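Structure below; questions to follow.
Apart from one protein chain that is not included, each protein chain of the complex appears where it belongs.
Let's turn to chain A:
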Amino acid sequence: MSAWLRDLALGARLARSGGRGARSRVVLTAIGVALGVALLLVAASLPHMLAARDARTDARSDLQLSGPPPVAGVGTLLVADVNDRFRADDVRGRLLRAEGPVAPIPPGLERLPAAGELFVSPALAELLRSEEGALLRERLPQPIAGTIGDAGLAGPAELAWYRGSDDLRLRADDGTVRRIDRFGEPGGSTAPDPVMQLLAVVVLTALLLPVAVFVATAARFGGEARDRRLAALRLLGADMAMARRIAAGEALVSALLGLLLGALLFLGVRRLAGEVTLFGLSVYPGDVTPSAGLALAVALGVPTAAVLLTLAALRGVVVDPLGAVRRARPRRRRVWWRLALPLLGVLLLLPLIGGDTRSAAEHELQLAAGVVLVLVGVAALLPWLVEAAVHRLPGGGVAWQLATRRLQLDSGASARVVSGIAVAVAGAVALQTTFSGVENGYVSGSGDGRTADVWAHDDGRPGAGAQRLAAALQGSDGVRGAVVAGEQIEAGHGDTTEYVRVADCATLRRVAPIDRCADGDVFVVGEVTSLRPGARLRLDGGTSWTIPRDARVLQRWRGSPDPDDGASYSIPDPVLATPGALAGLPLRPRTTLATVTLADDGRDAIEHVRNTVARLDETATVAMLGGRSYDREYANLRRALFAGAVAVLTLIGASMLVGALEQLRERRRPLAVLAAFGTPRGALARALLWQTAIPVALGLALAVAAGAGLGAALLRMVGEPVGFDLASIAGLAATGAAVVLLVTLATLPALRRTVRPEGLRAE
């Protein structure tokens, strides 16, 4: 043990006092390790980030799911959801009206807003003050009376507001206006969706493995120069074991320095966390706190890995005291254990296929282990695959020959760097395949992005609300085509719930093949309901109404009309009534529906429509039919994948660049000699490109195969049919290839410097 410590300490001293070359290698490795450590610490903070966010959103929850509904009293509050969107961002809005002096106050506010008072989040305040927010200001014209504190917001970039209202009333049971006696629902967050859990496990695995591969690669930077230095130690009497331990000591210094730099980088990132919104996700700096266990694992794991990797790397190197460093004739890589890893992974995943989704998600550990083994298998198989493939490559031009011979001599370094990309792409392909497969369950909306649906409330006489909404929309900015408007009334019939659509004759003709029509007429769409004339219905849960006996039964309904004609409902409500048919009935506020065709000019047509609708009913919902609307949890996961993939690919690109520069530095002399006897720089650049591109092409092929297989398995686990999104897979592969091209381009200036005659100097 003391020999170990002595040799490690000697290595550390040599790293510090080994001159400029040794120090620059230490710094290079430390920077690589630091990037990885910072990313690992961010990942280690994820549990706390999510928990803190959930705790805040739970604490402000105004959905009282447990206990009996509260009755009006001194401690109750009426709350209306006014959730909205502004361009690509969600806006959370609430109207509040206290019913007594001790009504609950939402977290982040010091008092309840008085009628007309607006309290906003800092991000919304900034947006409303800016030119960008001019259109949103039309919906929120009140002066800002206060700011919502951090405790009341999901994150610093959240757009949220509370406004006092003195005319808020409980409506029919549509849930838009609620009575509550407290904020916060213990455990208010719904249980995570098992499919989401499953995807989250794969996202984390796919993103973190490349980081681990990167740290392992960074720990081996500068290996050749280190080997030469070890020869001098051998001359002084160090045996091979001592030399390896001394080298490990050097690596330890780099790793510890990297750990320190990584921690500092993480603190810097943490300070900036509040300022940055990545793909719609924002967090407070305080949320970015690594969990103690994971931070400890990073702090201990990185230096330990650096020492072990150095010892492992030196097993294949013979350093003799006369300065000759030989790579032991590289043994052909064995495939059995490399293949065993993904096979074991598949064996772990197989039992989860075909069962129900929940059981797959409940076996989180088994799933994670399976996914990790398959992805680690990609990283382990790649060096073997590259070695096996490059020995079979045919001859070609000079650049090709230089590249393939280099890879035949030592493909390990290239394959190691590329395995980071391969794992990232394999994970991303698996996820992309899974996302595409389960998308239908989490995405709503379809169409061409030119039409919007409006749901508003109206408590006037039946039919009048639709006319009011239609008139307002016809005159609104942002509306191009005709407006199809109507009202929808819930109609109970026995144990079933049907709907009655109330609209004028012109509107009804657009959704059903009606020839004769006058106010007071009623139609039954026979194809979609068993209701017939004479049936008794309970409208809005109370008012009794009989479908007139002279109501006409339509045998067919019209399909979706041309969106230019004011796109409409693909399947009409079963009963269609003109306003006169329901005149005089005491009906409570009803849902008024409209479909509008948006103007083509500019992105803000929908914002004008929202403003128009908000003037009629603040709580109205306006949804783009063409805008694909993702389930929030699903959207967050997709965003996390994109954010993580960007970070990982940047990291891997940096790693490849550092690796390529390191190799150029090591090969300064041979390259200068090649240039001296007239090798065109273009040929040298192409050789570099091939040298990177060949392993990357093999890596991507392996990654796509493994990723698609894994994706198919995950789809089977969640009971979805297997299908592949070829465009996305091609896109991911192209991204990997682009990283290679960029790295090669970035190394060209260094190549130019390397082939200068100074490289020929032997002294």
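Basically, a residue touches a chain if its C-beta (ideal position, glycine included) is under 8 Å from a C-beta of that chain, and two chains touch if they have at least 3 such contacts; residues count from 1.
Rule of thumb we're sticking to: contacts and distances are computed from a predicted model.
Taking the options "ABC transporter ATP-binding protein", "Recombination protein RecR", "Acyl-CoA carboxylase subunit beta" or "ATP-grasp domain-containing protein" in turn, only "ABC transporter ATP-binding protein" matches the UniProt protein name of the chain that is not displayed. Interface note: of A:43, A:674, A:698 or A:717, the residue touching the hidden chain in the full complex is A:674. Shown as candidates are A:683, A:698, A:729 or A:743; the residue that touches the absent chain is A:683.
Within the whole complex, the absent chain has one touching residue among A:408, A:474, A:546 or A:650, and that is A:408.
Touching the chain that is not shown, out of A:68, A:395, A:475 or A:721: A:395 (per the contact rule at the top).
Looking at chain A, the residues touching the absent chain are 326-327, 395, 397-398, 401-402, 405-406, 408-409, 669-670, 673-681, 683, 756-758, 760-763.
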